[in-house]
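Note that this complex is displayed minus one protein chain, with the remaining chains in position.
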Amino acid sequence: MSEEIFDRFREWIDSRHDYAKAWKERTGNKVVGYFCTYVPEEVLYAADVLPVRILGSHEPPTVTEPYIFAMFCHLCRDCLAQGLKGKFDYLDGIVEGQSCLHLRQAFNAWRLHIPIDYTHWIHVPHGIQTPHATPFLTQELAKFKKSLEKWTGKKIANKDLDIGIKVLNRNRELMRKVYEYRKSDNPKITGLEVMEMVLSSQMTDKEEHSKLLEQLLRELPNRRLDRSPGTRLMIIGSEDDDRVFMKNVEDLGATFVIDEHCTGSRYFWNDVAPNEDRLLAIATRYVERVPCPSKDWPEFTRIQHAVNLAKQFRAQGALVIQNKFCDPHGIEIPPLREALKEVEVPTYPLEFDVTVPWGQFRTRVEAFLETLTGLEELF
Amino acid sequence: MKMSETKPQEYWRWPEYRHTVPGKDWHNAKIITAGVDVGSVGSKAVVALDGELYSYSVMRTGGVSEATAVKVMNWALEETGLKLDNLQYVVGTGYGRVNVPFAKRTITEIACHARGAHYIYGPTVRTVLDIGGQDCKAIRCDEKGKVLSFLMNDKCAAGTGRGLEVFADLIGVPIQDLGKVSLSVQEEPPPVSNTCVIFAKAESLALLRQGWPKEKVAAAYHAAMADRIVDLLTRVGVEKDLVTTGGVAKNAGIIERVERLLGIKPLKPNIDPILAGALGAALFAKALYEKEVGLR
Amino acid sequence: MTQNKEYPTELLKCWNEAKNLRKSYYEDYLRAHEKGGVRWAGGAWAFSSIPAGLGEDVYCVTGEPYGATIAFFKDFAARCHDAVEAAGFPRTLCAYMRNYWGSLLLDKFVLSDGTVVEGAPIPDFIWQDHICCSHGKWYQVVKWLEKKKGKEVPMYCVDVSVGYPGPNEKVEDYKVNYIIQQLNDGIDWLEKVTGREYDDKLLCEAVWNEMKATSVWAEICSLNKAVPTPLDEKTMYSLYVMGTLMKHRPECVAFYETLRDEVKDRVKRGIAATPYEKFRVITDTQPPWGFLKIFREMEKYGVVSLGSLYTFGLIGMWEFKTDGTWVPKTLPKKKPQTREEALRAIVEWTLHKPEWAHFYKPELKTQMIKNIVDQWKVDAVLLHYNRGCEGLSVHIAENRLGLLEAGVPVFPFEGNMGDEREFDFAGTMARLTAFFESMGLKKITE
Partner (left out) sequence: MITAGIDVGAKFVKVVILKDGKVLERAKALVGFDVLKSASDLFESTIKKTGLSRNDIKRIAATGMGRETVHGKPPVNAEEVISEVMADAKGAFHLIPNVKTVIDVGAEEGRGIKVGPNGTVRDFVINERCAAGAGTFVEAMARALEIKVEDMGSLALKSTQIIPMNAQCCVFAESEVVTLIHSKVSKEDISRAIHDAIASRIGSMVLRVGVEKDVVLIGGVALNPGFLPPLKRELNSDIIVPEYPEYVSALGAAVIASEHKE
C-alpha cells in the first residue's frame, strides 16, 4: 500500500540519525554529512561512503550565537546547532560543495569546533555559464577522489564510479517518474508526501530508497486520494523542508503540484550522462544541473526552468518562499515573479525564518487562494 | 516582571461600544446575516438586513477568542430582539476567524475589508489601507470590490493598534486622543525610527527625557508610522480612490500624515471604518446564503 | 584630567588632490560619451586593468564605492532603499547593491560631493568578477533593470571563487588557468561589444600600474606602525578609495607615491593623526558610512583607529615573510610584456588579496589581523558585524573567537555600512564607552 510507503519515508526522516547509525552498524562503512546539494554524491557512493544531508530542526538555534552572526540564514545556524548538540555525532566526515556564503560557515564552524575525522571542501565553480567551469570542476573532483581514497583506503576505480553514477541516476529517474503523477487533474500524491519522499532520499541509502520508489510506482496508478485537490500550487524557494507548512497549506484546500527548491525537484532533476571520463561526466552534471541562484548569472536560467515547470504541471499560483537573509534567492524574487506573471501564474511571497508563524501566513495564503478560487465572483 | 506595579491610568484602553441603526425593523428583512471579525486586539460583530448595516458592536479581544466571538455577537444582537438562530448565515473573519463557533464558514480579513470598504465608500475604491491591531494591509481592488493584490506587514507592530497602545501608555495620553495631540504641533519634528515599535518606543522615551513636549514626541512617532504605512502602500501601488479601514483609521494623526506624504486624500467614511471587516463578512454571508438557497 | 601627552597634528598636503581625483572620477564617467569615450560598470574587485586595453578613454564606476558614496548622503540613501523595497526586493540584501539599484530605479546619479544629477548614466557594458554571493547577481539585476528601460547592456563576469592559498603558497595552475581562460575570452568579448581593437601594450601598462598601486598602498599602511600613527582610519577611508576606483590608472600610482612620501615625512617629524593617542585600535569591515562621527567620539577617550584588515587589505597587497611578519607584496622582477604574461601576472597577484582569505578559511583572516595587532602595536580590535555586507562579515564571529583565544581584546558591534536603519548610534556609543571603561580609559576631552 502506498500509504505504508509514505509512512516509511516519514519514519526515515524522523529517525534519520538512528537510520544512519544502523547503516554504519550493518555495513561497517563510513557516513559523511554534506550541507549543499552541489556535493557530488556519486563519488561518495563509489567510495562505499553513505552521504547524508545535514538539515535543521526548526528550533531557535541558540547555541550558534558565538560562531555565526545572526544576519546569516537560519538554515546554516540550525544545521550547525545540530552538530553542536551532538545530534550528528556518528558522522565520520563532513564535505561541502561551494555554494552560498551561509552554509560554508556551518561547514567551517563544524570543522573548527566539532570533533570530526574527515573534512573536505570542493571548489564547485560559480561560473557555470562559462565553458571553463566543467574542466575546472573535473580537477576538483579528481582531488576529492584522491582525498577520499587516502581517507577510506579504498582505491576508487571506474567501475566504482559507474556504480555511484548508476545508483544516483536510478534514484533521480524514479523520483521524476513519481512527479509525473502530480500532473493529473487529481494528483495522486500531495506536496507533503512528495517532500517527504525527496527529503528521505537525502538521508538514506539510495538503493534502499529506490526499491521503495519502485514499489510506490507500482502502487500509484491505482491510488485515488479521497480529498479534493483544490487549487494547484507551486512552491519555489531555496532549501525548504518545512513539512508543517506544506500540510497546513494543503489543508486549506490546495495541492502542491510542483516545486523548485533544493529539497525538491532541483535536487534530482538532472542525470549524469555517460562519458569515458567518469569525473568529467559527473562534473558536467553538476555544472549543467538546475542551478542554485548563487551560481546562476549572467542569465536567469533557473527562472526559465521554474516557468517551464509551472506550465508543465499547470500550477494556478505559486508561493515564493524566501529564507530570510538568503541573498542569492532574494535577489531573484522580482525577476522570478515577473516571469511567472507573464505566463499568468500569480505569485505570493513569504519570508521564512527559523519558526514559521502560521497564524500570519495562514491569512496570507488563504487570501491568496481566495483570489484564485473566484469566491468573489459572487459579486 | 516588576515593571508595571504602578499604572495610575490605563491610557491604552479604548472604549467598547454597540449601536443599532435607527428606523430599521428586522421583521421586514428577507435575509438576515452577520459577520464577526475577531481581530488580534479588537473584535467586531455586524448584523445586516438584506445586505444593509443594521446593528454592530466593538470590544477588546480577550484571552479566549471563542468566548469573545460569542460575547461580541450577542452584544450586537442586544436590544434588537434578534436571537442567534434568526441569523441565516454567519461568516467569521479576522485573526480568530476559526474560533467563531456559530459561523458557517470563514473568509480572510483581506477579502472582507475590501468588500466592506466597497460598501462603506462605494465602487470608486481602488486601494484599501487597513491598519489593524497588529498588522497593516494594503489591498488593491476593482470596481466590484474584488481583491486584485495585497500586501501585509505584520512582522512589526509599529504603526498598528498595539504599537499605539504601547505609545499611549508611554506618553500618558488616552489612545483616542493621540492623533489630535500629535497634530497640535506648530512644525513637524523629524520622525523617530520607523523600523520597529521597540526602537520607536525607546527613541520616544529618549526624546521625552530630553524634555520634548508630549505633542512633539507624538508627532515624531506618528510621522514615523505614516512613513511605514506609505512604504507598504507604495509597494502594492496606490491608485485612487484610497480609503482606510480598521480602528487606527480613526487616528487623524496618522491618516493626515499619510495623506500629506502621498498627496492623495483618502475618502471620508460615513460609517465607522473599524466595522469594515465584519461588515464585509456579513455581505459575503448574504451572497453565500443566496447561493445556498439557489437565489443566485 | 592631567598629563595627557598631546601630539602635533597637521592636515595632509595632498588632501585636495585626493578630493579632486574622486570628483573628476565620477564626472569623467558621467561625461565619457561626450568625449567619445567608453564607460563600463562593475565591482571594485573586478579586473579593471583588462578593459583598459580598449583605449585611454575608458572610464568606469565601481559599484561598492558608489554604494558607499550614496550611504554617506543619508537622505538619498533612504530614498534608494524605499525604491528598492517598493520594487519587491528584500531589505536584507547587500546595502551597497540596494543603494546602487535604488539610484537606477530613481534614475539619479550622485557625485562625490553629494550633487544629485538627473538621469543615471547607462554603461556601455558590465565587467564584473564574482567571489561573494552578490557580485554577479548585483549586475545581473542591473542588466535586468536597464532592459526594462529598453536598454540592452552586455555583461561579462569572471568567476574567481577558486579558494585562497596559504600565506606563502602559490595557487595551483588549474585554478590560475581557469581564470586566465575566462579573461582571454573576456578580451575577445570586449572587442566584440565595443567594436574596438584591443591593445596589449595598454593592458601591460594597466596591470603594472595596478600591481604598483596596490603594493604602494600597503607601504603607506605599514607607516602606521609608528607611534603616534601618522594616519587614522577615518582619513584613510578617503585615500584607499582611489584604489577601489582606479587601481589600474597611472594617476592612482602617482597619487599613492606622493602620499607615501608625505606620510614618511610625517613619521620622521612625529606628526600624529590625532592629538591624543593613548589607545590604538583597529576595526574590521566597512564602517557605517553615515556615522563616521563615531571615530571623533573615540578620540575623546584618546582612542585612535589606525586602520583595519579592510583598509589595509581591500586593495593593498601583502605577503608573509618567512619570519611570519606581514609586509607589502614585492613586485615581480620585470613588467609583463605580452598579453599572456600580463594576465598570468595579474591573476596570481590578485588571488592573494587579503580580503579574499576569509571566504574560505577564517583562521587565515584571524592570523592576518593578529599580525597587524602585533606589528602595529594595537591594543584592541573593534569588529563591525556588518549587516550590510555578507561578503566581509562571513565568518566574522570566528575571527572574534580566534582573536580572543590569542588574547586580543575584541569589541563586536552590529551595524550596517549602507543602511542607517540598522545602525543604532546612541546604543553603540553606550556599549563602546563601557568597553573603553573596562579597558581603563576615561574621557579626556568633551
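Letters A, B and C name the chains as they come in the text, with residue numbers starting at 1 for each one.
We take it that contacts are C-beta pairs under 8 Å (C-beta built on N, C-alpha and C of every residue); 3 or more make two chains touch, one makes a residue touch a chain.
Here the structure is a predicted model, which is why all the values come from computation and not from measurement.
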Among the chains presented, those that the missing one touches: A, B, C
Full-complex contact with the absent chain, from B:24, B:105 or B:162: B:162
Among B:202, B:252 or B:267, the residue in touch with the chain that has been omitted: B:202
Absent chain, residues of chain A that touch it: 58-60, 62-66, 70, 353-355, 357-360
For chain B, the residues touching the chain missing from this view: 1-6, 12, 38, 40-41, 62-66, 95-96, 98-99, 134-135, 154-158, 162, 165-166, 196-199, 201-202, 205, 208-209, 211
Residue numbers in chain C that touch the chain omitted from display: 404, 409-410, 412-414, 422, 424, 427, 430-431, 433-435, 437-438
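FYI, only the chains that are shown with their structure count from here on.
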Pair of chains joined by more contacts [C-beta pairs], B-C or A-B: A-B
Distance from chain C to chain A - Cα centre to Cα centre, in angstrom: 36
Cα-centroid distance, chain B relative to chain C, in whole angstrom: 49
Of all residues in chain B, the ones touching two or more other chains: none
Where chain C touches two or more other chains, by residue: 88
Sites on chain A touched by chain B in the complex: 351, 359-360, 363-364, 366-367, 370-371, 375-379
List of chain A residues in touch with chain C within their complex: 66-69, 71-72, 98, 100-102, 104-105, 108-109, 112, 121, 123, 125-127, 130-133, 135-136, 139, 293-294, 297-298, 300, 322, 324-325, 327-328, 330-335, 337, 349, 351
List of chain C residues in touch with chain B within their complex: 82, 85-86, 88, 421-422, 424, 426
